[in-house]
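Every protein chain except one is present and positioned as in the full complex.
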Amino acid sequence: MPRRDVMHGSRAVAEAVRLCDVKVVAAYPITPQTHIVEDIAEMLANGEFDAEYIMVESEHSAMSACIGASATGARTFTATASQGLALMHEVLWIASGMRLPIVMVNANRALSAPINIWNDQSDSIAERDSGWVQIYVETAQEALDSVIQAYRIAEHEDVLLPVMVCMDGFVLTHTVEPVEVPDKEQVAEYLPELRLPHVLDPEKPVTMGALGDPNYYMECRKQQEIAMEHALRHAEQADEEFRGIFGRGYGLFEEYNMQDAEVVLVTMGSVAGTVKETIDMLGADVGLLRLRLFRPFPKEAVRRALSEAKVVNVIEKDVSVGFGEGALMTELKSVLYGSDVRVLGTVAGLGGRDITTEHVRQAIERAERALRGEKVEEVAWAGLKEEAL
Amino acid sequence: MKVAADIPSYVRCRHVCGASLAATRCFKFRKLVKEVSDEELFASGHRGCAGCGCTVAMRLALKVAGRNVIVTHATGCMEVISSPYPETAWRVPWIHVAFENSAAVASGVEAALRALGKKGIKVIAFGGDGGTVDIGFQALSGALERGHDFVYICYDNEAYMNTGIQRSGATPYGAATTTSPAGRVSFGNRTFKKDMPRIAAAHGIPYVATASVAFPLDYMEKVRKALSIEGPAYVHVHASCTPGWGIASEKSIEVARLAVDSGMWILYEIEHGKARVTYKPTVKRPVKEYLRMQKRFRHLSDEHIAVLQRYVDERWKEVFGED
Partner (left out) sequence: MKVNIAACITEPGSSERNKTGGWRVFKPVVNNERCIDCGSCWIFCPEACISRKEGGEYQVDLDYCKGCGICANECPTEAIEMVLEEK
């Protein structure tokens, strides 16, 4: 029987790891994900499930150990954030290039310097080219469910790519929400046993991580790209089948109040809650598109969803320094290239600064002024203290 | 098989015992060599330089390990020359991930084998000196400290050879490399080798050994011992590099032997904290002889050679007692 409970988002993730019968967990602490690996340790200590728990000596080694374990045929998991994710950088690319279905939760946190432990999404967005599937969640429930879905997507024979489930640090990891914890039988029905095309096995020796010279490298990259195309399909399927068994689903993105909306806000993660609240509060004729699957980017579907919009304002917790805007805005412009949609950007919440309903209202207002043909700032920084500059 | 009486007395055994082949000790070598497995798990056709001592280290380790192993490998010479897609010299399961994480990958493999209930498969992690004592230090230390059941073999050619001979933490005093060249105001590398075997031993692991490709039976016995114990083991094998050391390819094994016979490299093992020398040279060769054989040391003045001789003499006294 599924269990209705209230718990921290990090606990919800630990529950998912338990339910998915993960065999090897690599653990290294970093705020704000530490509770995830702590909760897993507690579950293991109490025999709630059985897994090898490697207390590695750095995040680089965490991902390296995951690669070793996954290549040997074990379902693996690790969690990290910010500096830890950045430290893993080269190994992230390798995990994807080696086509290993590792699942990792990233508790979104700002990158140094200055050192800052609070939530923004610059860490995982900086890894968007690494070849990992990226899912951004809004709630603790979605975090739990997305970890389960992540294994399903990652391990599909047409995909075989690692999956990163991104959840806002502190906002989701450290807040308590109602969560329905599925039972193990449901998850076992949903998740087949892990079967890789090649594993490290003396019965059938293979060489993994070979040198790929210019004669081979491009095809390997293209194969990953093709796998991402499959991942797009399978992410949708995985979510639909999840809905069938567990009674809830999320899609590749969420559409809120989008009916006939000419002004649409686009965002990722938990801030969508504040956006929805603001839209309701103002009774505004404004839609929200909460993008859930960021990699692979569901270009066609997003284009279709925004086909009625005239102005889009992307509210995001990252900025590409030197390009003057966040990556999501840039990508959306690329996706909407050739259409008449005007794309504005709002850089918000960097380093954990609260995104308030007032900030959202300002973003709406700017978009509406643009809709009326007024001259507006293309990119604004919400709540920036100009006097402190 | 020829017997002692058939062999002229001038023939001297240049192997472990240094004695005349007419003496019985070298028959032990012959006998033991005959017992070594015929199976070649490191195949021909690899792209190692002609005379590469490190490939000997690979080949012989696998003869001891047999098929029931999984090998992890750091980026470096032995990885690159053995695995250019679609060619692989490896006849055992093998994985290369990055430069500094052979031990971390091995940790994951080992944990997975346990989680999957796959017993009896040994894990061997290879790394060059650069990938072990420098960039691989952290991952190695972590894996040793956590007590994973695996063998780490560092093949030490004393520089970053694959990238064209750059200085590493294992480069000896006075050696010329491209990043520690000898010049008008420089005599080459200014520091002494990082003592990685003793650092490994400081982790309290059950088995540590130093070895040399020139002493194959000693090396293989140490690999066998390392594989037989439960828990982490560390084997550090000194392996020659013909372009890096500046020697003719045929001298590859001879120079490695001279490293040991001159005291520049000492063969020992540490079992549960107790150290024991496994080979004492019957004749201690002057360090100068070893240095003069190699282009990387040829620039050294008598003053610097004396520094090295003193360094060797101090360690010799410490290890072998007054001599």
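Residue numbering begins at 1 within each chain, and the chains themselves are lettered A and B in the order written.
The rule is simple: a contact is a pair of C-beta atoms (placed from the backbone, for glycine too) under 8 Å apart; a residue touches a chain by one contact, two chains touch by 3 or more.
All figures in this text were calculated on a predicted structure; none of them were measured in a lab.
**Q** Of the chains you can see, which ones touch the chain that is left out?
**A** A, B
**Q** Using the document's definition of touch, tell me which of B:46, B:148, B:222 or B:236 contacts the absent chain.
**A** Touching the chain that is not displayed is residue B:46.
**Q** Which chain B residues would touch the chain omitted from the figure, given the whole complex?
**A** 1-2, 6-7, 11-15, 21, 26, 29-30, 33-34, 36, 38, 40, 42-48, 50-53, 55-56, 59-60, 82-83, 85-92, 213, 216, 242, 248-254
**Q** Across the whole complex, list the residues on chain A that are touched by the chain not included here.
**A** 97-99, 160, 197-198, 204-208, 210, 212, 216, 219-220, 223
Operating definition for what follows: only the chains that are shown with their structure count from here on.
**Q** If you average the CA atoms of chain A and of chain B, how far apart do the two points sit, in angstrom?
**A** Chain centroid spacing, chain A to chain B, equals 45 Å.
**Q** Which of the residues in chain B come into contact with chain A in the complex?
**A** 67-70, 72-73, 79-80, 83-86, 88, 90-98, 100-101, 104-116, 121, 138-139, 141-142, 145-146
**Q** Show me the residue ranges of chain A that touch chain B in the complex, using the header's touch definition.
**A** It is residues 23-24, 26, 50-52, 54-58, 60-61, 64-74, 76, 90-91, 94, 98, 200-202, 204-213, 216 of chain A that touch chain B.
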